[in-house]
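Only one protein chain is missing from this complex, and each of the others stays in its spot.
For chain A:
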Amino acid sequence: MGRNSSMAEVKEKIARKVASFFKPGDVVNLGIGIPTMVGNYIEDGVWLHTENGLIGYGPAPEKGKENEYLTGAGAQFLTAYPGAAAFDSATSFAIVRGGHLTATVLGALEVDEKGNLANWSRPGVIVGMGGAMDLVNGAREVIIAMEHTAKGGKHKILERCSLPLTGAGVVTKIVTDLCVIEVAKEGLVLKEIEEGVTLEEIREKTGARLIVPQHLEKR
C-alpha cells in the first residue's frame, strides 16, 4: 500500500483483503465500519448474516425502494438475494453459537497476543455489547479488520488489553493496512506484509511480540 494512499483507499484495501478469505458457501457476519465494506468485495455465493434475523442480504436499495421489513442491525435498509431467509433472534444466535457461522469480521479498540478482544466499551460511555460477545464466542473464525494503530499512532495490538473484554482468547486473525497476523497458541504470527511496508515499521507500530517466519524476515 503506497504511503500516500487516502484513508478511504486504506480502508478499501483492508476490506478487499478480508473478503479474499471467503469462498462460496461461507456464511459471514460483518460488524460496522471497515467490516461493513467487506460486503462490497465478497465473491458471489458468500452469504451474509445479520444478527437481527436474516441470511442472504445484499447492498443498500436504490432510493425510493427502501423496505421497512428488510433492515440491518443498525436499522439501515437492505436488499435480499433470492434464497434469503428471515428468522427470530433466538434462531439468529443459534446460528452464531451453534457453529454455523463461518466467520465474523469486527473492528477493535484493542486486541492482544492471547487473542483477547476489546471493542465494546470505553470509559465514560454507555453503549452495550449488542451481539458482539455472542459473535466472538460462536463464529468459527473471528477476524479483526482495522487500521494498525489508533489516532496519534497509539498501539492497538498489545501484550494485554486494558479495556473491558468482548471475548477472551477468541480472535483468530488480524488484518490491517500493514499486514495480516494470525493468532496462534504461541502468539501473534506475521503471515503477510503489505507491499511497500517494512518489518521494522510493523514492529514499531505493534505493542506486542511478533513471531516472524523466516521467509518474511528479509523484508
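Going forward, a residue touches a chain if its C-beta (ideal position, glycine included) is under 8 Å from a C-beta of that chain, and two chains touch if they have at least 3 such contacts; residues count from 1.
Simple rule for what comes next: contacts and distances are computed from a predicted model.
Within the choices "Nonribosomal peptide synthetase protein VioO", "Energy-coupling factor transport system ATP-binding protein", "NAD-dependent epimerase/dehydratase family protein" or "CoA transferase subunit A", the name that UniProt assigns to the complex's undisplayed chain is "CoA transferase subunit A". From the set A:N40, A:S89 or A:T198, the residue in touch with the chain omitted from the display is A:S89, counting the whole complex.
Within the set A:P59, A:G128 or A:G152, the residue that contacts the chain not displayed is A:G128.
Residues 50-54, 67-75, 78, 86-90, 92-93, 96-97, 116, 125-134, 137-138, 164-169 are the ones on chain A that touch the missing chain.
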